[in-house]
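One structure is given below, encoded as structure tokens.
Note that one protein chain of the assembly has been removed; the remaining protein chains are unaltered in position.
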Amino acid sequence: MPTVARRALSPIRLRVRPGGVLPILALLAVLLVLVGLRQPDFLDPPSLMSFLGRSAPVILLAAGQYFVIVSGEFDLSVGSLVTAQVVVAARLIDSDPARTWPVVLLLLVFGALVGLVNGLVTTRLRVPSFITTLGMFLILVGAVYLWSDGAPKGGLSEEFRRFGRRASEDVPLLGRVPYALLVLVVVAALAVLLMRSDFGRTLVAVGDNPRTAQLSGVRVWRTRTVAFVLSGLAAAVAAILLGGYSGVSFQAGAGLEFGAITAVVLGGVALGGGRGSVVGAMLGALTLELLFALMNFYGVSGALRSTVQGAIILLAVAVSATRSSSR
Amino acid sequence: MRRCLAALAAVTLLSLTACATDEPGGGPAGGSTSAAGSGTGEQSKFFVQADYDAELALLDATPTGPADKPWEQMLNPTMVDTSKFRKAGPHKLCFSNAALNNPWRQVGFKTMQAEVAAQGSRISEFVHVDAEGKDQKQIADINDLLGKGCDALIVSPNTTATLTPAVEAACKAGLPVVVFDRGVSTKCPVTFVNPIGGYGFGHVGAEFVSQRMKPGGKVLALRILPGVDVLETRWSAAKVAFDKAKVDVVGVEFTDGDPAKTKKIVDDYLQRYGTIDGVWMDAGAVAVAAVEAFQDAGKPVPPINGEDQLDFLKVWKDKGLTAIAPTYPTYQWRTPVIAALRILDGQQVANPWKLPQPTITQDNLDRYLDPGMPPLHYAMCGCTDLPGYPQRWK
Amino acid sequence: MSALSLLPARRPVPGVFVALALTLAVGWLVVLVDGGQLFNQATTVSLLHVAAGLGLVAVGQTLVILGGSLDLSVAYVISLSTLVAAETMNGSDGALLPAVGLALAVSAGVGLLNGLLVTRFRVNAFIATLGVGLLLKGYLDSNYDGPAGATSPALVQSLGYQRVGPVPLSFLLLLALTGATWFALSRTRFGHHLVAVGGDPEVARLSGVRNDRVLVTAHVLCSLCAGLAGIYLASRLGSGAPRVGTEGLYDLESIAAVVIGGTALAGGRGGVVGTVGGVLLLASIDAIFNQLEVDAFFKQVIRGVVIIAAVAVYARRALRKGAW
């Protein structure tokens, strides 16, 4: 009798099944080829490294968003959170290098706190997360403008900006490796480990069927709240890198929430939860970033970009959705 | 998908057939588009040759009025009679503001508030309503203000064409209306206060950038958003300058005012073209990010224009950039209050009230660079003599 | 009570009206203390105009949300509709009807695309309508560098500025649309089927409801409402405006109004009457804060809190009802 003792599944079949990373890898490969054709030196280590470095914040946000989405919720507040963090950092640091580390710590706490509030309101007050985080979005934007009188004040220290702007020089083979990329690699590794851990598996189970999870002893509300906290933390790290990369501005995080959600979905993660991998989500973000670079290289008219972006997202998601609808 | 394309095609067809003319009455459209560009593509329909010529002429004109108070100066003024609005004070001034959503408007509004405070004895009440960047709300706001017994109405329209009906309604209500920053497509306000304008701004930057680089060099134009009238006129003037100088505009990109996006764009253009010989921007918000992108890529910063924001001025000075900062001075926020009070006194005012639009150059850079002010402060605020300086602007 | 008992799900008046009454009462008092007057003619007219614009969109949004879907593309549809209408009219009254027809047709086309993506291609509504929104954004950005066209004077005078006492014509239009939608929800098969699809798509399907057709219809109607809002805005603004929809945040605000009005975001519960309550509540907050000249950013914070709190209250109520 065939029992589960048999573990004879080919790895290929594993990956093509819905939620796998193969489709996004294919899309990424196509874009890479297109970039390579137009701009061969883009694929040289130095420029590739700097591309990865500058994409790091968005990829981190996608990873954070993944935790929330796979557990069956949404986080629309991350963009405004990034903006708030950057503005807060500038005002608190006020160009004083000595305050860099305390402020970094404070930002992480602040990010976690916002995530905690999102999570608790969603799980304990049973407000759909779409609404909770939409409300949080409005609150954060309003509050940060209010607090800074409509114009960011102070400034970021060079030490703070180092994380997002500078690189570790003279690395063998690769040359310059941006600190942002190092941070990304570390966080990505942590995210992958987390998703393989008991917590990660439980998180996906919660997104798949919260009732079952609850009756199996999972504290669903806690798990989901932790997902929101992780998203807030990811937003904090992203804000630190982004603030470093580009400096203070109210535009720092604008629209990033939709970007992150799009990236996650592009990476094969199901909205509504229960399916998809964090690697897919991060690859989705990388693909989007590559798409933007590609449009720069091909000189797609600035105004037409959103059309191209919209078309590609719709096409990719529609193709994968119709393919996986195996009913 | 096909249906969508069909729908889009229908709309395109429609817009091609329908947008040939525009409404009459002094609006920006209706002028010739003779300056159809060559290197930078077709000229925007915002471009009006006559206005362009007039603005460029104003750049060299000598203003009348006190030299140390540019916000009270006028360029080539045509005075209008206002005696019918004469009224005993103190007055209730009402202000319908398009938005407060960027540092320029913030600095401007603080300057205006300070001006109101400075004129405290003559103003009994100052009502301010923020339309949050929404045309629809501003129309409702203006209507709302009409019911509040204002003595004069100041409007900073969110969009030129769309606010026209509301402003007309306000004029009909019989109170003096002062419009500033963006105009409206009607002559009914008592005066329209603004600096020389977008053509002047765009021209000064583009001319500088194209003169300081080698002929035929590559220029990257960085714009904030499409479809904002003030910014469109800046770009259309820059286009004329670039085409005249025969430089190669390799890209016109929209940054959404997002420094991160700006850096990525500059980065990719550097990679694509190897070098960029000049950068032109329609607003200074992301100038520093553009400069950083060159620095981070290890390339020299080419001739560039920014605006009078202090962070840019500081980088300019510290790094010794080849730069220029045309301005759209925030001191113009003082003028409407002054104008309104003069109107209520029955004094003549200029209409349009054209303010000078100084340019910050290498020569006068130090005069404007005040390290004590916040990085996003606008140097050209004309606010140093106002009550509460500098604390109010910090 | 007889009229109320006809409400689709036989629910009591949504709590939003209680909140609205309270807000207005408190607001009136505070404004009075501040030395102002909340209910003067000009303010009321302004309030109702703001409500009309948002309301027209929100009524359509209610339909898709009731059906368990969502439309994030409405802001762009509004902008597109203002442009189509204003450019076709081109300042003449003669082209009024064709222009309105064309604007609505284009909007309906977008709705159809949304609907087909959601049903045929099984794209999550969030992503589908976000993507369609991006398509439209690109079209608008690359073809328009500012307001274009001119609305027919007749339309400006009627829909744009005409009013009956303190009530603008546009608000009456909203009331009429609300009534029609309410009627459609409670008295047509489409309405019954829509609520069923939102409540449980599988149940609806097995009961013989053609889910896809119902959802596509809802999306088309939603876009039509957005198109109508666009025509109204064109009549207010006197021309087409490529950014009016996004600047007005009509996408997120319409969703907020719908959920404040007691419609469940997941679909299947709620109604259009509550949505109008939600719209009026948001508009009243606007009006009160305008009178008090409170910072717009503070208002935004309040708005965020109100949205969350309102939905939390509904969630609590649903929980207390128990059983399901």
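For clarity, chains are labelled A, B and C in written order, and residue numbers in each chain start from 1.
Everything that follows uses one rule, which is that a residue touches a chain if its C-beta (ideal position, glycine included) is under 8 Å from a C-beta of that chain, and two chains touch if they have at least 3 such contacts.
The working rule: contacts and distances are computed from a predicted model.
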Identity of the absent chain, which is to be given by its UniProt protein name, from "Dehydrogenase", "Cation:proton antiporter subunit C", "Sugar ABC transporter ATP-binding protein" or "NADH-quinone oxidoreductase subunit K": "Sugar ABC transporter ATP-binding protein"
Shown chains that the omitted chain touches within the full complex: A, C
Identified contact with the non-displayed chain, of A:104, A:140 or A:213: A:213
Option from A:89, A:121, A:204 or A:264 whose C-beta touches the chain left out: A:204
Positions on subunit C contacted by the hidden chain, ascending: 6, 9-10, 186-189, 191-193, 195-196, 199-200, 202-210, 268-269, 321-324
Contact set of subunit A toward the excluded chain (per top definition): 1-9, 14, 17, 19, 198, 201-202, 204-205, 208-209, 211-219, 274-275, 326
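By our rule, only the chains that are shown with their structure count from here on.
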Arrangement of touching chains [line / ring / star / complete / other]: complete
Centre-of-Cα separation between subunit C and subunit A, whole angstrom: 31
Length of the line joining the C-alpha centres of subunit A and subunit B, rounded to whole Å: 36
Residue numbers of subunit C (touch at least two other chains): 132, 135, 139, 141-142, 295
Residues of subunit B touching at least two other chains: 1, 100, 226, 254
Subunit A - residues contacting subunit B, complex: 39, 41-42, 47, 50, 54, 57, 145, 149-155, 165, 242, 245-252, 254-255, 292-293, 296-297, 299, 301-303, 305, 314
For the subunit C and subunit A complex, residues of the former touching the latter: 117, 121-124, 126-128, 130-135, 137-139, 141-142, 252, 255-256, 259, 265-266, 295, 297-305, 307-308, 311-312, 315-316, 318-319
Residue ranges of subunit B in contact with subunit A within the complex: 1, 100-103, 105-107, 223, 226, 251-254, 256-260, 262-265, 267-269, 271-272, 285-286, 288-289, 292, 296-297, 311, 374-377, 394
